[in-house]
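Omission of a single protein chain aside, the complex is shown with its protein chains in their original locations.
Let's turn to chain A:
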Amino acid sequence: MIHLSHWDLVLAALLVLLLAFLSGRLQRQLRNQILVAALRTTVQLLLIGLVLKWLFDLAHPAFIGLISLVMLTVAGREVMVRQGRRLTGWWSFGVGTFSMFLSSFTVTLFALWVIIGNEPWYAPQYAIPLLGMLLGNTMNGISIAMDRLTQSAWQQRQQIEGRLMLGATATEAICDLKREAARSGLIPIINAMAAAGVVSLPGMMTGQILAGADPVEAVKYQIMIMFLISVGTGLGTLASLGLVSRRLFDERHRLRLDRLHVGNGDRRAS
């Protein structure tokens, strides 16, 4: 593998500065956003590099568990803040985090135990990147799907209640909206699988090839990751939709929109 020197990174950074300068002529805010984001990338990745190095040397299951929990909590918070109208109380954070835990952790453990079969199974070189990729993708699917379901329940209240009035159960009344939400949560991963290798070369595989791995070996890993990600995203999305739609109704099958926060958009407008 060819090592990157500091100067190589500086050259790439100069290109970002050029981009910031050019876009700053259009809009100053955009320039600042680019600079801040570039700075965050540098600092965050350097830090995680140090953490991973330390973690790999230590390889203690308790620390790996701790890091996994931190990753899960941050992902749970991301899901929550992406919601236009989130569930009140701890429900929004709870549903998102629990669904991600359920899907990402099970799929990662399955991959570590059954597929990779590494010794020890929790070896951080495998466990952490796998969990990271799964969490990142599951997070997208879940936050899109939950947002879609709560928004459409809010907007189509009349339709849902119209069905309830004609004697539908809560499940029947919301099933169309749930189906649409599941579809929008799963579109990104379906697109990624369909376009892989033709339109896009997935990042993990590209990284392995750049690092000198055999392309066929890299491809096999990528296929496995794609499958795991789609299963994780699918399970997580379905779990979160099930929990959200249950929370949207009470035991008498009444639609309880009072369990949703007033949307961010509305608050900004008022």
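Following the convention adopted for this analysis, contacts are C-beta pairs under 8 Å (C-beta built on N, C-alpha and C of every residue); 3 or more make two chains touch, one makes a residue touch a chain; residues count from 1.
We adopt the following convention: contacts and distances are computed from a predicted model.
Given the options "Cytochrome bc1 complex cytochrome b subunit", "ATP-binding cassette domain-containing protein", "Glycolate oxidase subunit GlcE" or "Heme exporter protein B", say which is the protein name UniProt records for the missing chain.
Of the names offered in "Cytochrome bc1 complex cytochrome b subunit", "ATP-binding cassette domain-containing protein", "Glycolate oxidase subunit GlcE" or "Heme exporter protein B", the one UniProt assigns to the missing chain is "ATP-binding cassette domain-containing protein".
Using the document's definition of touch, tell me which of A:23, A:106 or A:159 contacts the absent chain.
Of all options in A:23, A:106 or A:159, contact with the hidden chain holds for A:159.
Name every residue on chain A in touch with the hidden partner chain.
Contact residues on chain A toward the absent chain are 158-159, 161-169, 176, 250, 252-255.
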